[in-house]
Each structure stands twice: as C-alpha cells, then as structure tokens.
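In this view, the complex is presented without one of its protein chains, the others remaining in place.
So that you can tell them apart, the chains are marked A, B, C and D in the order they are listed, and the count of residues begins at 1 in each.
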Amino acid sequence: MSEPAPAAPAVTDAERAELRRHGMLLTSIEELCDWGRSHSVWPLQFGLACCAIEMIAASMARFDIARFGSEVFRPSPRQADLLIVSGTVTKKMAPMVVRIWNQMPEPKYCIAMGACAISGGPFKQGYNVLKGIDRFVPVDIYVPGCPPRPEALLHGLIKLQEKIRGQRLGTPAPSECPVPEYAAHDLDPTKNPQLWQPPVLVRKEGA
Amino acid sequence: MSAGPTDAHLLERAPFLLRDWLTHALPEPLRWFANTLIAIAAILAIFGTLFALLTLVERKVLGRVQNRPGPNRTGWFGILQPVADGIKMLTKEDIVPRAADPLLHFLAPVALLGFSVLTFAVIPYGRDLVAVRLDAGVLYFFAAGSATELSIFMAGWSSNNKYALVAAMRALAQLISYELPLLLSAVPVVLAAGTLSAPDIVESQGGFTWGFVPHWHVFTPWGAAAFLVFFISALSESNRSPFDLPEAESELIAGHLTEYSGFKYALFFMAEYFGMCSLCGMAVTLFLGGWQAPLAALEFIPSYAWFALKLCALLLVFIWIRATLPRLRMDQLTRFAWKFLVPLALVNLAASAFWSLSFGWAGPMQALRWAIGIALAVGPFVLLGRRLGAGIGPRTYRYA
Amino acid sequence: METTEQIRERILASLPGAQVSLVTNPGLAAQHSLLLGAAHALQAALLLRDDAALRLDFCSNVTGVDWPEREVSEADPTAPGGKVKRVVPGFLEVVYHLYSVALGHGPLVVRMRTANRSDQVTLPSLTPVWRSCEFQEREVFDLFGVVFAGHPDLRRILMWDEFKDHPMRKDYVEPDDFEWEPTPHGDVLERARRHYPAPARPAKEPAP
Amino acid sequence: MNPSGLPPLASLPGPQIRAVHDELHGDLLELSMGPHHPSTHGVFRMVVTLDGETVVKLKPVFGYLHRNHEKIAEGASYLGSMPYTDRLDYLCSMTNNWSYALAVERLAGQAVSERAEYVRVILAELTRLLNHTCLAGFLLQDGGASGTPLMYAFREREKILDLFESLSGSRMMCNYQRFGGCRADPSPAWLDSARALVDGYGRFLDEYEALLTGNEILMARTQGIGRLSPQLAVSAGVTGPMLRAAGVGYDIRKVDGYGFYPRFTFRVPIGADGDTYDRYMVRILEMRESIGILRQALRDIPAGPILDPKAKQRGLRPKAGEVYSRIEGPKGEIGFFLISDGGPNPYRYRVRPPSLINLTILEDMCLGQSIADSVVILGSVDIVLGEVDR
Partner (left out) sequence: MLGTGLLQGLAVTARNFLGSFYDRRRFVTTQYPEQRTALPEAYRNFPFLVCESADDPMGTLRCVACQICEKECPPQCIYIEKSKDKKPDANGKPQIYPAVFDIDTAVCMSCQICVEVCPFDAIKMDQVFELAATDRFGALLMDRHALAKPNSYFQSIHPTEAGEVDSRLLAARLAAEEKARTAAAAKAAPKPAAPKPPAAPSAEAPKPSPPLA
C-alpha cells in the first residue's frame, strides 16, 4: 500500500495546537470525519477461533468495548467497519475471509488478533494453516498474544482509533483483494503479492 | 392549525408564540403555508434528535442492564456518540450488489422513512399541538403505519439475497398478523371516545374520578387489556424484540438489511426508531391520556412535557423488554397473534361495549360493573393464555 | 467384561471362518485389540453390538493409523546369530474403540487393516452398525485415504473437495507455501532454500 | 448392571432416511449458513435446504478451523503437545489438559499425587461451571436475546477465569496439568477464593434461572424441539449432557471412576424428552451438582506435593504401546488415543472430539424444524470449532 504524499495542509498541526491553546477550535471536514469514524468503529461479528472468545469477552461487562462505541457487532459485512481476524485462518477459510473483506464498504479496517491471525502462530507448521492473514488482506493493527487479553484488544482498538484520526481523506485504498482458490495441494495463489512481500529471508546461512 | 390556547399560561403557549413570532411578518396567505412548514420542520428536528438520543439511551440502558456503562467516551458521557455514528454512516461507501434491483434497493429505505414520518402528522403532542387535525386521524395513522412493512418487503426483495428474501416473507406475515390486533385494540377507544380524531380522543380522557384517578382509558378494565394488546402489537409492528424476526440476526444475519450499507442502512435504522416513537405516541394518545396531566395539581406543567414524559417512559419499556427477552419463532409469532391477541381484542370489544352501556350504573351497581369488566378482561387472558401455553411448562427431572 | 481373547472365541463361535486375531499391546495400558478381517467385519461388528453379554452399543472413537513400509532386521532362521533384513509391507489401519453404555464396560479395541497403502485401501464401513462412525470414517478417508465401502456419504470432511493428498499419512509432503519464517531453524532454512532457489541474501545482522 | 435402562438394540438403526421433498410444494431454498454466520459458533457451516422455513435437508460442512493439531502433535514432544490441547476446546482447557495428561500417564505409568487429583477435580468442575454457564448464554443468544444472558454468563466466567489466571498464569490457555500432577500449587488464599466463588455461584444460578428457566418464550422455543431418542443418541456416539438429556444416564465420572470422582457424592441428572429444553436444563442441574462436588473437594483437599519432582516431563519416552483414555469433559467424552513407538514424540496422536461426534445427529434433530430452531438446536449441542475441526 503506497500512500501518495498528502498535500501540505493549510494549517499545520502546530498552528492548530497553538490555536487550541488559545481556546479557539479550528476543525476541518477531514478532522470531523476522522473523529466520527474513529469513535464509531463497528466490528464485524466474526469469530474464528480461540481469540474470538476473548473478543467476545472484550465486549462483555468486565471490559466493555461499548465504551469506545464499538459494541455494535454487525453480523453483515455491509454494515461493519472493522474486520477483527480473531483466530487461526485455515487455508479452507482464507477465501471466505477475503470475500468478507471485499464485501465490507470503505473505509474499512482490519485487526489481526492473536498469533494465528498474524503469522499462523503455534499452528504455523500445519498443512492447512495460513501463515498470516496479511498475505491476503491488508492489516492495520497487529495484536499479539495467544490469545491476547481483552485489554490487549482494547489497546489495539485505541491504536486503531489513533491511526484513523491520522488519516487523510481521499486516500485511495485497495478495496478489493483477489480471492484465492482451492487447488489440489494448496491455495492458488498462496499470497497476494501486491500486499505481501516477505522480508529479507534469513539472517545467517547454516545456523 | 389552531392559533393556540389563549387562556393557558406562558409555557403552555410557548410553541405557538415562537411560531407566530417567526411568521408574523409574512402576509396572511403565506403564513398558513409557513406555519405548516414550521410544524414539519419542528417534528423532523425534534424526532430526529430524539432518534439520535434514543440510540444512545438504548445502548446505555442495555449496558446498565448488562452491568457495564455503555458508550461513554465520545463527548461528555458519550453524548456525541450518535453524532460520530452519523458522520461515519454518511461517509461510508454505499454498496449496491450487482444482482440487486437498484431502483427498489434505493427506494426501500426512502419509502420506509417517508411512511414513518407521515405517521407523526396526526399525533397530538400537546394541547392543540398537532400538525394536522384530521377527523379520521387514527385511521390515517394505521394506514400510513402499515405501509412501512411493505418497504421492508421491498428491501428484502430488491437485495437479491436469500436471507433478505426470507426476512421479507417474514415481514409480510408479521404485517398481516399484527395489523389486525393493533387495529382491533384501538377500536374500543374509538367506541368510547366516539371519534376517530386523535386530539378529540385525548380530550375525552380529561378529568378525574374522586379528584385523583385520571380518566385515562388504561384505567378501565377493557382499556388495560386493549393497552396490553396494543403494546404487544406495537412491539411487533416496530420489529422490536421479541418480535424482531425480519432482522433476526441469529438466523438471518441482518435480515432485510443484510445488503444495505452506509447511509441507506442508517435510514432504515432511523425509520425503525421513528416507527417505534410514533407507535408509542399513539399508545400514549389512545390509552395513557395523551398530553393530560396525571394529577390536577400538576397541570401547571405544560401539556407537551407530559406527552414527552409518557412517550419516553414507553420507549424505555421497549428497551427494557429488548434487554430481557429472547425472540419468538415465526409460527409462534403468528399463532400468538391469531390465537391470542385477536380473540383477546375481539372479546375486549364486547367488554368495552358493556362498559359503555353500563355507563349509568351507580352505587353497588358500580362495583358489579367493575367486577364484570375485570372478569371480561382477565378471564379471556387466562383462558387463552392457558390454551396457548398448552404443552409447555416447567419440568421435573430425575437422577440416574 | 470378558477378556479380548474370550471375545475372539465368541466371535469365532458365531462366525466360523471369520478372520479374527488378537493384537497384543505391549504398553502399560495393556489395551489389547482384535484384528478383524475385512470380509467378516460387518457381521462381527453387529455381533459385538448385539450380543447379550457384550452389547458394545457405543463406538466411541474411530481413527486411522498409517504404517508405512519399513525394514526390520530379525534373527536369521537359517544362520544362527545372523540377521536378515525383511521389508514389512505398509498398510493403513483403522482403530475402533467400543464401549457398552447398556452394561457400562469397555473399551474393546477393534482394528482393521488394508492390504497396502496405494490401491487396495478399501475396508467395510461400520457406519451401518454404529452411527457415530459416520463423520469419523469420513475423517479417516480424508486424512488417511481409507475408502469405506458402504458408507452413506463418503466425502472429504476437513479438507476441501479439490484437495488431492491425505495429509495424516507419514509420507505426506507439505505444499511449498514457505515465504518467510521468523525463526530459521535448520529445517526451516532447508525449506527456504528449496523455496527460493536463488541464493538468499544475508539478512538483518544482529542489531548492535 | 444396566445404568442406562436402554431397551436392547434389536435391529440395525443405521443413518436415518433423509427427508425427501415433494415437488408439488414448489421450489426449495438452499441456504448456506456459515462459515461466517452469527450463530454457528465459529466457522461451522450448514448447507440447509428449506421448504418455506422448514428444514428438509441439512448438511454440515467442517474443516474451516482444521489446524492440524494431530499432525503437529505427532512431530512434537509429549510435553510440547500440552499447550496445544488448550486450544482444542478453548473454553475448557483444564479438562483437555487433564484428559491428555491422563492418557500420557497411563502410557508412561506415572502415578499422580493425591493433592493433584483433588486440584484436577476442582479445576474440572470449575471448567464445567464455566462451560455450561456460557452455553446457556450462547443458547439464548441464538434464541435472539440481545446479549443479556450472555453478559451475565461472562460476568461469572470472568470470576472463574480470575481463579485460573492466578493459578496458571493465563485466562484461557492454562497449560496447567503435567504428567504426574499439576504445574503450580494452589495457595490457601487461592483455595479460599475458590470457596467464596463456589458459595456465591448458587445464588448466581438462582438469578440466572429466574431470568431464563421460567421464561415462556424460552420454553416455547425449546420444548419439543430437536428431540433425540436414546437409541439414536447411543448409536451416534453422543456423549455428555446431550446424551443424558436424551434419557441415558451415562456419565464417565461414574462409569470409569477416573481421578478421585468415586470419593465424591453427586447425582447425574437425566432428561426425559431429549429436546433442547432438556439439554439446557440438564446442564443447569449438572452445574448444581458440580457445586456440590466443588464443596466436597475444597473441604477435603489434602496437603502434600502437587507434582512428583521425579516425574519426567521433558524428553519423555514412554514404552512402546498404545492407550485410549477418556474423561467426562463438559461437552462430552474427550479422549486421547496415543501410540508410542518408544520415541520422544507420539507415533499416532488422536483426539476424540465430543463436539464433532455430537454433531453426527444434527441433521436428524433439525429435519422438519424451522430454520430458527435449527440454530437453537445447534446451540444446544454445544460445539467449539477448535475441537470439531482440530
């Protein structure tokens, strides 16, 4: 995802902060939009595995994700803003996850919750396990843990809100990701090369 | 539109004074037009705000019932949460599925909202505070209200989604089943008041027995039963739990809303809340004395405040019920309507007729009148309830 | 419950000619098992279920085991002290654990073996006897490749239908979906080398 | 001895004949519910064929969470598989741990200390409370309640998880049992807080039942829905509360008497109708029995070592052989089948997943019911996909 360099804003952040200090509220459509979006992140009601239970726990009384305005777990992807990939994505499941992602309307965000969603986690050795959802779907926030505590998910959500607040309007995002297909031995393709470039491979030969 | 009560005190007259102040500069023929526009704008503004607040209050009350605070960090105590939701909805991508019927897909939320708003026209919000004083206001209300379910069908059909289609079917079945008890439960009130005009029905509920029991219809045996039927049917008409079958998320994802995103979805949401508000408003009008104060001593509080208070109380009960009850099944829903509510409403018609006929009974006959009235209301409830609940009940268990 | 040996006798008494042999379990649990020949397996299973003294009406667990071809060296019968190497042909095995709910005993372990691991992998399905085998036999079919004759709905259950391999077999080769792994242990390095034939650049040096 | 009171199995029941639809009724609607669906409890998928709203065919599709637990375990050490068992039925890691530890102990001939046996019983029964409470919440969620029962369930679950966390270090993935005992010794303070929790749990159950059990809507939604006959239940290998709700009093805690369960007095509730309501009620009654077991265990727990320091954990190489060992998990019989070839990792490692096998008769229970009921029936089966697909 290469973002075009945002045009220099008419009022710099420093100037804005200065004005605020003097009791003057200067806002822009952009700021208002980002504010609204960041406080109304509706997750998709979509549980995959163990982490889904902690995701549910995060929406329950002890942790109460509702305080952030995010308790509206929408069952239909059309009304959701946030895809929390909460658990192991198997190869059998991966096309569905990508399809769900494609069905969500822009602007949409993705949190990879837990080790499995980030990298395949403890199950990464498995033949049917996708080694990280970021091979197919752009991920905004990674929340590590196995499973992450509900607080860790809330922390991830706060981070996401911060990220949304820093976004510029009109940033083009890849809205549709190609859906992989089932093949005889593996998914085809095994990754979305536009999203996923493996980092430089190994540190030392012959370890 | 009347000129407003002239004998009442200032607060009571405040809405009219405000209106007249706004339009007094206009020439006479335009003034009527402007007055109407102002009424429409006021209703939209007030109920729009109420909708926004209601979403927040619902989330907060649900939270409190569930031992948690609910939204509380967007603005002071989360007061700006609906604003944030609105901004987000407005700026969200609008998706129309390729296989959908784009025109109907667009029209459904618009029509739904339109019909919901129409119902606001005839509800008396205060003394002489009614947008359109229709002679057949109650009839108009039910006609406009029942059109909303057709929009749900439109939405379900045009989405070209299986879940939405099933939801559309359910919406139709629900419409047919519950329109009837809703109407039938309103008929006794019309009988008693002798008018179809909503403001006149409220007027007819003025006055007090022994100085403290208001003459609201709900305080009569038939009125209580009719109120119950009306209230349950209203829950169903506004697709609220436990009758929210068209968007039963545990089986039909989001039902007719499955393919709606962005602001169209928000429109549906808004229309649903508008429908809820207008039905509660009608319940208040028909049974709870409308804008009448519950005590003569409290009549100094302006009438519209009483209406608002009663409306909010009813809405809270709606939310409370939603927080508690699971959902009925489709066949149970229709069975409940046809085998319980409709007979109850019909018997209740007789009960109210008896009540009207026995109007002149006095002294010991008054006690008899009450006894017969209560028997006519409670008896069918118990008997029908027993038939409805046949075969289900608590069980005892044995141990190996 | 009767001993496994007694149960074997009981089956043989009712089904003369049936192939039933005893497989002893050398482990501490000593759960010995009966090896049923495919020809009479269904009748034997029915007998186990319906026999008044056994009534093994509850098939708890069905699973497959892959025994690939292996080489064993054993004492040479011709030359004392010498060893000969012999190739034991591989086979697939299905193991059933039976209990009796009615009588509260169990488990009885029943096994069936295929002739080889490639083309003769058909065994009779015991789903008609115990409904609980339905999904578990499908799973054995999916992951091990045992074909159950008489199964009402033999499809892949865990992997997708287009999948060709039987991943629980010992010789299953995982697809080369290696792209990057954070912890380049020896075998991971090996996979990396296979995946990226070009010489991998020496990567991130340890930070100072 | 006939604990079940079952009629003898005379004929061959076999799989039921699937309903055939009459073409006069018009088109059938095929609906694919899942793998992303609000009430399939994860990534389970049902391909449902509907006549109106009546289910005429239902095919479950699995494997969307097949994460190769067995294959991974066959390449891992015996100890290394223990944390993976947490992730099977991720609501009940303690009982999974126990079942696996028991299997390895039987394979390796490892004795367990007395205190550890008590701790295991305590944790298993706490897990049962947790699981059944959550199940009732999820069931009502499937029935359309807007979260409130589930919230109350999770409120209590958090209290149990606090206990688990302060003992094992993790809320869900406890990884607590070891071969020959348990990893950490519960302190007296821990036992006191467990006692306090158990004392308060009965009161919570009373409130919970006031909200749910007498509710007419719940009764109407569940009574007579999804009936399961005892014959079919036994034949289909259904275990746990589902089997007992069908009227078969088969509880492995009683039948096998593993652990120290014979030392405790408790009763096994059984249902009469085998419908969804019975499945719900049996679990509620089981919770009350669990409270009794917990009271006894917390009263009698002896002092002593929790883990034999000589018990081998790392580099365990059991003698060649095989074992199948099972316990009564909250969802049913959770068993482990291990074959050792004397090496450091099991030659064959198999989990008997109660959730998967209990689903065998899902179609039988759902046929002829409405689509809304099939969701509730699925909820009453109590599945966790981590275990169904492994």
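Rule of thumb we're sticking to: a contact is a pair of C-beta atoms (placed from the backbone, for glycine too) under 8 Å apart; a residue touches a chain by one contact, two chains touch by 3 or more.
For clarity, every value in this text was computed on a predicted model and none was experimentally measured.
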Options D:Val198, D:Leu212 or D:Val282, residue touching the unrepresented chain
D:Leu212
Of B:Ala144, B:Ala248, B:Leu286 or B:Ala323, the residue that touches the missing chain is B:Ala323
Looking at A:Gly69, A:Gly87, A:Pro107 or A:Gly120, which residue reaches the missing chain?
A:Gly120
Absent chain, residues of chain B that touch it:
61, 64-69, 320-321, 323-325, 381-382, 385-386, 388-389
Considering the whole complex rather than only what is displayed, give the residues of chain D touching the chain that is not shown.
76-77, 79-84, 87, 148, 152, 155, 158, 162, 165-170, 173, 175, 183-184, 207, 210-219, 313-314
Since one chain has been left out of the picture, which residues of chain A touch it in the full complex?
61-64, 67, 115, 118-125, 132, 134, 139-146, 148-149, 151-152, 154-156, 158-159, 163, 199, 203-204, 207
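Simple rule for what comes next: only the chains that are shown with their structure count from here on.
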Name whichever of A-D and A-C has more C-beta pairs touching across its two chains.
A-D
Using CA atom averages as chain centres, what separation in Å is found between chain A and chain D?
32
In whole angstrom, how far does the Cα centroid of chain B sit from the Cα centroid of chain C?
64
Using the average of all C-alpha atoms in each chain as its centre, how far is it in Å between chain C and chain D?
25
Residue ranges of chain C touching at least 2 other chains are 158-160, 167
If a residue has to touch 2 or more other chains to count, which residues of chain D qualify?
3, 37-38, 63, 66, 68, 71, 151, 155, 389
For this structure, enumerate the chain pairs that meet the touch criterion.
A-B, A-C, A-D, B-D, C-D
Please name which positions on chain D make contact with chain B in the complex.
3, 29, 31, 33, 37-39, 50, 53, 140-148, 151-152, 155, 211, 213-221, 223-224, 244, 249, 251, 254, 267-273, 277-278, 281-282, 285, 370-373, 375
Contacting residues of chain B [partner chain A, same complex]:
59, 63, 66-74, 78, 80-81, 83-89, 91-95, 249, 253-254, 257-262, 265
Could you please specify the touching residues of chain D with respect to chain A in the complex?
35-38, 41-43, 63-69, 71-72, 75, 83-84, 87, 90-91, 150-151, 154-155, 157-158, 171-173, 385-386, 389
